[in-house]
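Every protein chain of the complex appears in place save one, which is left out.
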């Protein structure tokens, strides 16, 4: 048994660290660490820096422009990214569209679309969920009717993350009116500037804007935009859902959050008592730290098991479950540590005016926004169902 | 809104308190408070004292020998009993058999059996559960075949509490081979000394003995022992299950346990620190105290709502759920407070030798035994199902 | 023993419920709550006309109520409608003003003519008055205040602020007209402000008002707890309705046992919260009654988080959206824990007062 990375891996980690220290723009990392929204330009600047280094499309094969990393390297890269406050690059182009095209796309699709993902010409978003069909793809309703060399799309998608920055969307659509979803769904690419597409923002609980609804009214899409065969979209969707999801446990984010809490606890007083000496807070932080250290190792164990393949469904479900619990606990601890001022929105109260080194109301907003962790991307209830199915299999 | 008992009720409470202080034998209350098992004789002594006072069969009408109390008086009596360390009288004769006979029994059954319950001639036990059918009466298997003026019983009952002290058992038996349980079950009384009845102890997790299995092999019982009509036992069982259960929240027990904990925390040190000053323990005890105070009021609220009738199913399910949680938390707090010595069974280490005023290993035993609170008498999962059914009713 | 509201209280509750229901939908509330002055003046006038502000003060002090129960009846209804009007700040100010013979000012506030707030909290102080750092010193017959106050609820748009500050005799109260405030919205809507004082001249109301302050703050805590119970009930109704309607995998969410059991646990906690408010109300003013207040704030803090997180989770994505009323109830329930001392502050207070009791 050996907990340590080997020498090659350690050297790689040092290389990533050096890169983060020299190349990650400080204004971006500051935003990430304090939980502020990133602009499209922030993402694009970091994307260009990664692409120049060849570290952008971490899961792609080298022939398509990926760095040729194994699972451990990908893990190291994403953990170091989190620890240094690098943006988590939206997965829709790099981690979803790219691998899908590489596995299911035509040569034509690969040669035209993959480079556009890397150089930022295309920002993809995802059209899977529909109102009334979040985790339940089988009840999906959006239709694509074949009309000559085109499909005519009618319906609605929702929870489309960062759709406001995107120019393209990949959709699951119903191409057969009958039969099981496994045999009636197709995977289709749509330009967002096609007539009949309308994107509307959904304001979230914190007042911020990161997801959208997309409406399709008689939208005409050429049949070449199909990925894979007609009525075989289920296979692609399943591939995406079970595909290795790097950093699903978010250990790096949680380590960063715990550090942030510890700094705060050294700086803030509650009723005259230094928060780091406050027994209730200190005992709770100690328990969370134990959970986080265990999670870090669990993550590595599952990584080691699946070093050569994709992560098993049960393993990644467990990581998602515990990972979101730990992160949400930390957000709650941080919010709660701030005390009465956490109820105050920052507008009008600058950092200096607060005379404490944190953005008080921001912490509560971040806490509320991060309730999404246990809902989006397959709710924790769905993850428990997945693990239970495996546990109670005959 | 008025939280207080009225003057009559307060006078009654004072009367009960005075009675407890003067009449409850100290050796018995000591056993109750420290969680030791009571002997049959302990129960019988207290039963005789209560019976002499006319306070034994708290739920019976006056004509049958009950005290004629309303729900508030019954509540006050059971709370005061708990607070003073009086034994909780086994419900099988007094709270189950008695009310069933009064409601469903023949005049003959009432006149012969009720007095025998009061004077202790009969100790009844309960034969409802069967192996493989705990909360699920529908899958009950024990059969009673009619043969002339007798039933012939074959089958097995289990979880028969204090059966070792009993001379009689009331059973649910299957008297029709087909049809719904609602139309095939009868309520039958059996002398435990009838040939073919065998009682075997079940040792519980703490090594103690309070439940039993009862085996019936060709046991012949006269048809006069039927209560109600043949195949109408379901009605009686349902009556018993929804009948008002006094003190289901166990508030008095929990108050006593919290006091016991506070005394301990004043007397014991952990790593040199007085336990009452230990922030982790003190904060936890404070939260439990808040839960308990809320439960005390919840109990009174439900009592006030149902003052004149029997407690609603949902109300008593909620009281059982929160009541068992609070009691079990207190048992856990107490066990945990004792520290390393809680792992030591008391045998061989007398109180003096322990040089602390508690029975160390006993606390852990009591904690384990009290896991039964959330299982027996309708598990907490069943209670949640009951409440959910009401909540989500259309 | 009677847990029903009296006829008067039932009337107050119904009137308020109807008024808020008729005049106060969630869109209007959200628009007002996040834009200065963070409430609606015509709503405030309406509440004054209904006598709701007066219900916070006793008849002998010029109001028409003022018992802990009056206050809990009012705030439960405010919570059920998620009202952002500055009633908490007004309650706190009214109580200390009426304790110190400020009859005229009290009358103005009750009539809705003017509005006041109470400045107690500070960046390093959450619940324990002895941690207060702001000071008041008399120089040449003028009282001058120094220090920083924060979390002054309802201060934006108010006409004056009552400030608590340390004097040589204890914790004094000072009256500040047209204060210069740093105003902001609260995370869950409504107004709040900080106040920086540098030799700020003020009128002295009392040199040592700790008893009055503690009593006012404890009533504020009861108010917040009652508000939480109202908000929890409304949120639970939304959640149960949603589970009954929404279908997934071909069946309603309410048929999934894991979700059922969680909804039951929530329901039990709501009952517990309602009970602990009754307990705090019933014991208010009795010896040891501050322990019941702290028990209430501790339990409500824990249950509020549970209700908030579980209701969002049981709703799924829709529960995360601004458009959905439930999200705002959920936010309110968590933020209530940040006001007037949170679950941990009140656990510490229970520990401190518990030790005291045992010594007595």
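Per-chain residue numbering starts at 1, and chain names A, B and C are given in the order in which the chains are listed.
Heads up, the rule we're going with is that a residue touches a chain if its C-beta (ideal position, glycine included) is under 8 Å from a C-beta of that chain, and two chains touch if they have at least 3 such contacts.
Remember, it's a predicted structure, so these values are computed and weren't measured experimentally.
Shown chains touched by the hidden one, complex as a whole: A, B, C. Touch with the chain omitted from the figure is made, among B:6, B:139 or B:266, by B:139. Contact with the chain not shown here comes from a single listed residue; of A:72, A:117, A:133 or A:333, that residue is A:72.
Counting the whole complex, the residues of chain A in touch with the unshown chain are 1-6, 9, 72, 262, 266, 276-277, 279, 282-283, 286-287, 289-291, 293-298, 300-301, 303-305, 318, 321-322, 381, 384-385, 387-388, 391-392, 394. Interface residues of chain C with the unshown chain, by the touch rule above, are 256-258, 260-261. Within chain B, the residues in touch with the undisplayed chain are 129, 132, 134-136, 138-139, 158-159, 202-205, 207, 268-272, 278, 280-281, 328, 332, 335-336, 338-349, 353-356, 361, 364-365, 367-368, 371-372, 374-376, 379-381, 384.
The rule is simple: only the chains that are shown with their structure count from here on.
Seen from the Cα centre of chain C, the chain whose own Cα centre is farthest off is B. Centre-to-centre separation between chain B and chain C, using Cα means, comes to 42 Å. Averaging C-alpha coordinates per chain places the centre of chain A 38 Å away from that of chain C.
Here the spacing of chain A and chain B, counted between their Cα centres, is 53 Å.
Shared contact sites, meaning residues of chain B that touch two or more other chains, fall at 279, 283.
Multi-chain contact residues of chain C (touching two or more other chains) are listed as 344, 347-348.
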